[in-house]
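Only one protein chain is missing; all other protein chains are in place.
For chain A:
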């Protein structure tokens, strides 16, 4: 038993000590797996980052009212005549100016970022109550826009990246200049990737004046959602539904995370298959480079199993080097870096790559699968090759 372990150790040591002499092929395998791991980690980090950015955007002290059956604000339309009736709905908190209700709609605007690239951003038209209905948002600088004026309040993460959206600057939209008068902060969540303006102006200059897309309300307390939902359900006209902000964003986050992984995994697997082809090639080359060495050891009395395991060990070491390189690179250059995406429902959203332990473990598992699949066949070949060399070989 002991001698078995020693055999494996001795053969693996010889295989690994010989690695430098097979450097070029070994590096090719390492590079292949590193690339695949990097892509996979990128997507996993994106999905995690996206999930936490979007999931953190909601509070249970606020609710979003949508037309029934609409999956998101973007697909919803509420007739403007319904708004008056909402003023009397139960469960809604009251401020100095009456119930905290903000009818809202969206437009898409384009702005130039600090690098000079143009991107589409979400312009949200809202009531001046819009800030007060959002428990997680606060003014970081400046003030709220004045009712009826062409002023903007910009999310902090956008203000940080877009030169025309910094406090005090102006941007031309729909043929006129809009001034940035305030910066809001929403804890780095997806809600920060928006520009706010007065809804009546947004409706006037960007169309859609007959309807709003959603109504955001501040709840009197966390238990106030149910009475509000009951009240809306009792309405006979085309129905409205209310969901807590928290719930709404959690669903959006889940869907978006799924979408990213839906693209990321197949791409990662495809790259892993490419890496597997590379690993197989490397290991077959290695085994044939080592064939005389393996033959010698077996003639000395070494068994097939240690030869098999040593080849597997070599494959695993190569793959783990590549995987470790990819993990270090992603931790150093990707993790925590912010990026933006133009995602179906959420327009452009800033998020951070967020590389979690489980993401890293998943990539290691994929890499190990590549090592085992890429090592097994060559290892088996090496362990079973007939010892009697044909003449001239």
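Definition applied: contacts are C-beta pairs under 8 Å (C-beta built on N, C-alpha and C of every residue); 3 or more make two chains touch, one makes a residue touch a chain; residues count from 1.
Please note the rule applied: contacts and distances are computed from a predicted model.
Taking the options "Phenylalanine--tRNA ligase beta subunit", "TatD family hydrolase", "Amino acid/amide ABC transporter membrane protein 2, HAAT family" or "Putative ABC transport system ATP-binding protein" in turn, only "Putative ABC transport system ATP-binding protein" matches the UniProt protein name of the chain that is not displayed. Considering the full assembly, A:297 is the residue among A:215, A:297 or A:355 that touches the omitted chain. One chain of the complex is left out; on chain A, the residues touching it are 2-3, 6-7, 9-10, 14, 17-18, 21, 292-293, 296-304, 387-388, 391.
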